[in-house]
Each structure stands twice: as structure tokens, then as C-alpha cells.
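See structure below.
Every protein chain of the complex appears in place save one, which is left out.
What follows is chain A.
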């Protein structure tokens, strides 16, 4: 960064002459120090996983959850400054509740990503605030079935609410990632935090675009990718937090929930085994060369 020290990085809302907002770029740096967070969009649901570094033996294992639920059908995981992540979640919950008050139904994942993108972007515009020090991954399942309006008492018209294209596909799994600049895209697989490069490489190998990966496989891959991404900071203890959201006929019935303990432990066991296997192969290859 040759432009550092030229004074254009001292205030938010000020561009440098070559068109950059340095405060936002520094916020991205803050994200790059956070524990790795990933999201995988599978054909029948979405998985979120987070590498939690154990900072103290005095912390209770499994406590202090970092993946949060928004409304009933969405989850948010973030990498970067923890309190910024908490505020992000708080705002997301407010937006979801506001949507319910207004439209009497759950907010679509795309709409939440849009609103949160706008909110985060507003923090790049004013000198009185700093940008969000988090990149957040939002996972959700929009109902594929016709949902009753909140508080509906009768059956409603037999043809449903209408306004929908005949035979079109409704709802499904969605995954978005929102960056400190307010930029957001929809993803098949998203990764952020310290181990994002390794995680992205692994995600790309999965061929998520074809929509063949099942949720259960996704959970196992997610755990493995977190362990792969953890390789560089191996000296620190690790805890994996995983949540998922599935279709109405899936294991979570359209709700965002923690992955059951047994399944998570199984996934972690397989992940460790896969890593050990890799190490053995590498060592074997080295020996061959000798």
C-alpha cells in the first residue's frame, strides 16, 4: 500500500485520488485475522461452519456460540471483530422482525442480504463512524411450500396467494456473503477469515454449482474444510461450531439449527482422519523421491 501515510486513510468517507476508501480496506484486514467461517449451499439445505480458536482454558467448551439464528429460517456467521458481528446479527434480527410486522411472513434470504448490505454500506459513507470489521455469511431456506400468512385462521383461497409463475420453483437454499464495503454476492460456497484461501480452494473442488451435494455430505465437507483451513495455526486449540438449515421435509424442517452433536462429532472424526491420511501420503511421496 504505497498510498499509506498520504492522509487519505485517516477518515472514513474520503476517497484517495486513485479511488480507494482506505478505512474499508483496513476493515477487510481485521476480517482476515478472524477465525475461518464457511458456508456451503447444498441441494437440500445450507451448512455454516466456524473455526473457533480456544483463547483460554477457562472458557466452557461449547458455550459462547458464535453462529446466530435470524428469524427461524436463517443463520449468520461472521469473521472479524466479534462485537461488530453481534451488532450485525442484532440488526439482521430487527430487519427480519420488521419484515414480519409488515408482510406477515418470513423474510426471504435475498431480501435480508440486500437490507444488511445497505446497512453495512452506510457505515462507509460517514466520517463519524467506522466500517464494520466483519464479513458475514448469511444462510437461509426460503419455504418451497405456500406458507399461511402469520395469524391466518382459515384455509384461505384454494388457489393460494397467486402472483406466482405456474410450475416455477419456489424457495430453496440460499447463501450470501456480505463484506465490510457493503458488497454482497450470492454463493454456492463462501469462505472468510484467516484460512479463507485454503477453504476456497477446497470449496472449488466440490463442484457445488451442479447442485448434487447433499446436506449430510455438506456437513462432513464443512468440518473437513475447517480442519484444512486450521492447518496453518495448528498450535492453537480448535472448536468447530456448525449449524444447518434444510427443506421443510429435511432434518431441520426449514429451521436454522445447530448440527446435532453426534453428526458433528462424526464429521470431525472423519475430518481428522482425512487430514492424517493426507499427511501420510505426502510423507510417502517424499520417501519415494529419496
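Couple of notes before you dig in:
The rule we apply is simple: contacts are C-beta pairs under 8 Å (C-beta built on N, C-alpha and C of every residue); 3 or more make two chains touch, one makes a residue touch a chain; residues count from 1.
To be clear about the criterion, contacts and distances are computed from a predicted model.
This figure omits one chain of the complex; the name its UniProt record holds, of "Ribosomal RNA-processing protein 40", "CDK-activating kinase assembly factor MAT1", "Proteasome subunit beta" or "Elongator complex protein 6", is "Proteasome subunit beta". Although one chain is not drawn, the whole complex shows that of A:9, A:44 or A:71 it is A:71 that touches it. Summary of contacts with the chain left out: across A:19, A:151 or A:167, the touching residue is A:151.
In the complete assembly, the contact with the undisplayed chain comes from A:100, out of A:20, A:100, A:200 or A:253. Among A:17, A:61 or A:163, only A:61 touches the chain that is left out of the view. Contacts to the hidden chain, counted on chain A, fall at residues 60-63, 65, 68-69, 71-72, 93, 97, 100, 104, 150-155, 257-258, 261.
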